[in-house]
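Just one protein chain is left out here, and the rest sit where they should.
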Amino acid sequence: MTRVSTVAPDGGYTFAYLDEQTKRMVRRAILKAVAIPGYQVPFASREMPLPFGWGTGGIQVTASIIGREDTLKVIDQGADDTVNAVSIRAFFARTAGVPTTTRTEDATIIQTRHRIPETPLRASQILVYQVPIPEPLRWLEPREAETRRMHALQEYGVMHVRLYEDIARYGHIATSYDYPVRVNGRYLMRPSPIPKFDNPKMDRSPALQLFGAGREKRIYAVPPHTEVRSLDFDDHPFEVQKWDQACALCGSTASFLDEIVTDNQGGRMFVCSDTDHCDARVLAGHVGSAAGDRDPGGA
Amino acid sequence: MPGPGGDPELRPGFGDPVADSQSVFREVLAAMSEPGTVRTVAVGLDAPAPLHPATAAVCLALMDFETPVWLDAVACTGAVRTWLRFHCGCPLVADPAAARFAVAADPVKLPPLDGFAAGSEAYPDEGATLVLQVGSLDGGMPVTVTGPGIPGERSFGPEDVTRDFWHQRRALEDLFPQGLDLVFTSGVGLAALPRSTLGRW
Partner (left out) sequence: MYVAVKGGERAIEASHRLLEAARRGDPAVPELSTRQVSEQLPRAVDRVMAEGSLYDRELAALAIRQAAGDLVEAIFLLRAYRTTLPRLGNSEPVDTARMLVRRRISATFKDVPGGQILGPTPDYTHRLLDFRLADIAPTHAAQGEDTVQRDRLPPQEEPMPRVMDLLGREGLVEDETPAADEGQPPADITREPLRFPAGRDARLQVLARGDEGFLLALGYASQRGFSNTHPFAGEIRYGVVAVAIVPEELGFAIEIGEIELTEVQMVNQFAGSDTAPPQFTRGYGLVFGHQERKAMSMALVDRSLRGRELGEAADSPTEDEEFVLYHSDNVESSGFVQHLKLPHYVDFQSELELLRRLRSEFDPPSAQAAE
């Protein structure tokens, strides 16, 4: 199950693609991001050989931190085998020659789009998020000059008002992903489009969390053991999604489930979005209602 | 042994610039992520006096033509200046307020902290990073540190740091998110206190 692979790096590139000056620039931005938790540090994002919007921020962060001692895991939607995760993993295998893995426990660096692994992260792991729009206030105020001022003055009332309008209209907050958080009691931060189900995993995580937005040219961070609080109200506390179903493959009732349309009659089944977590449970003997439909070791 | 550039006084830089820069950066990142913990720089480096290997390694890993650097009187030797100019290409500035990085080999005589750039309200990341070279990372007055990166609290007490320095730093805490980020170096060891860390004694 431990699919660790090592590929010889492509001789035509410098290690991890970026030149050393670019890496230093990104590294300095990362250090400032760690020093000011939740604050978006502008950085001179470079064009990468993958398109903007496809993970270039995360790729630049990973390329700047990764070394020959590291083991890399890349997930998209929680899965190691979605096409863009495959593509990014192949990019680093080719340009850095580092070992890659699908197992959360074995990775030192995990680059992710839209999920936090179900397996709790440990100290000295680094989770690198791909971020499309870093500014939590952007859809309330499109101007950067203005949102920067709002952060400086902690003018975050407008976000509370927006959430409260949901409560007034629907009876509860109607934001299901990219749910805004406050970091260390100071900066309002966009957790990237993870489902709010994952928000509690950010709070006081022993792992370092780095966020890269390539097109928007911003890097931000949550150091280990740092409070990350999802915005809520005393009478409407933050809560996460729940499912009536269990994973059809591993029987899990505690993980984030993807809904799969199985036939033209609208048949559905629910399975873990985190494929590594699901595979590990199946191997450990857990079974769901559709166990046997899937070969957990399959490519 | 003659150094690079034919200058007999010029010490070499990293043996493997790509791998060494990365590993030193990761130690600084770990130190900044978990304030007050001591990390070890594992690269052999023949640093120009009076710089310790960790101090020199931090310079090589992070400084370049984009980062104006200020040196204190002890660090500002001809050998250090030549070495920094050759390996990092960084501009050396006399005004602490113009520096992105400051390197002090004698932190006891550090100029007032409010003389360094603390960044602006809108761009606090422009606050400087101070590299303070000390006799040891645990021989001085113990300070209890709390904040991001610290579960509960830690004790941190580098040598050669005066009580007055801690008072000045405590005053800077009120400026957050503006502020200064500190990297302490000694021998091959380093530790960091980002501006988000609160210190009490």
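Order of writing sets the chain letters: A and B. Residues in each chain are counted from 1.
To be clear about the criterion, contacts are C-beta pairs under 8 Å (C-beta built on N, C-alpha and C of every residue); 3 or more make two chains touch, one makes a residue touch a chain.
Bear in mind the structure is a predicted one, so any value in this text is a computation, not a measurement.
Q: Going by the stated contact criterion, tell me the shown chains that border the hidden chain.
A: A
Q: So which of A:R28, A:R103 or A:K196 would be touching the chain we can't see?
A: Answer from the full complex: A:K196 touches the omitted chain.
Q: Of the residues A:K23, A:R115 or A:R281, which one touches the chain left out of the display?
A: A:R115
Q: Would you indicate which residue among A:G38, A:G58, A:P117 or A:P132 is in contact with the undisplayed chain?
A: For the chain that is not drawn, the touching residue is A:P132.
Q: Out of A:W54, A:F92, A:Y187 or A:F211, point to the residue that touches the absent chain in the complete complex.
A: Going through A:W54, A:F92, A:Y187 or A:F211 one by one, A:W54 is the residue touching the chain not shown.
Q: Could you pull out which residues of chain A are in touch with the chain that's been left out?
A: Touching the chain left out of view, chain A contributes residues 13-14, 17-19, 21-22, 42-49, 51-54, 56, 76-79, 81-87, 90, 113-115, 132, 142-145, 170-171, 174, 176-178, 193-197, 215, 217-218, 241, 243, 248-249, 256-260, 262, 269, 271, 273, 275, 290, 293-294, 298-299.
Note that in this section only the chains that are shown with their structure count from here on.
Q: Could you work out how far the Cα centre of chain A sits from that of chain B, in whole Å?
A: Each chain's C-alpha centroid was found; their separation is 31 Å.
Q: What residues on chain A touch chain B, complex-wise?
A: Answer in residue numbers: 14-15, 20-21, 23-25, 27-37, 39, 41-42, 64-69, 124, 148-149, 151-153, 184, 186-187, 204, 206, 208, 222-226.
Q: Across the complex, what residues on chain B touch chain A?
A: Within the complex, chain B contacts chain A at residues 17-19, 21-23, 25-26, 28-30, 32-34, 61-64, 66-67, 121-125, 127, 129, 147-151, 176-177, 179, 181, 194-196.
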